[in-house]
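First the structure, then my questions, so here it is.
So, chain A:
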Amino acid sequence: MSLISDLFSIAAIGAGVFFFLAGTVGLLRFPDALSRLHALTKADNLGLGLVVLGLLPLSDSLLAALKLVAIWALVQLAGATAAQLVGRAVRRKGSAA
Partner candidate 1 sequence: MTDFLLATAGVILFTVAVGLVRILSGPGDADRMMAAQLIGTGGIGALLLIAAATGARGVDDVALGLALLAAFASAAFVNSAAPAEGPDAADGQ
Partner candidate 2 sequence: MTSATLAGLVGAALVGLGLYGLVANPQPLRKILAFNLMGSGVFLVFGIVARKGAAVGLQADPVPQAMVITGIVVAFAASALAVALVLRLFEDTGQVTLNPEAWTKPPEDGAEAG
């Protein structure tokens, strides 16, 4: 049982790290600010989500697990709104110049 949950954790966290890597590759490769923003938000939030998913079986209590999910949800919210805000700032500047 613990072997299965360990394997699950390793698989999920590994997949999460892959998305972090993908996000960084996107940052390095994409030509303009808006597409870099896209790479950042999509990949990072999926990456953190998978890491949290992998950590869930390792948490000691239900409260700790709920906190992990809450952290992920807050980062989702922050990532989405920050991307909107920064994206608008980019567009505003683009149209002014």
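Keep in mind how these were chosen: all candidates are chains of the complex that A comes from, given by their letters.
In the analysis below, a contact is a pair of C-beta atoms (placed from the backbone, for glycine too) under 8 Å apart; a residue touches a chain by one contact, two chains touch by 3 or more; residues count from 1.
Keep in mind that what you see is a predicted model, and the values were worked out from it rather than measured.
Within this complex, the numbered candidate that touches chain A among 1 or 2 is 1. Interface residues of chain A, counted against candidate 1 in their complex, comprise 6, 9-10, 13-14, 16-17, 20-21, 23-24, 27-28, 33, 36-37, 40-41, 44-45, 47-48, 51-52, 55, 58-59, 64, 67-68, 70-72, 74-75, 77-79, 81-83, 85-90, 92-93.
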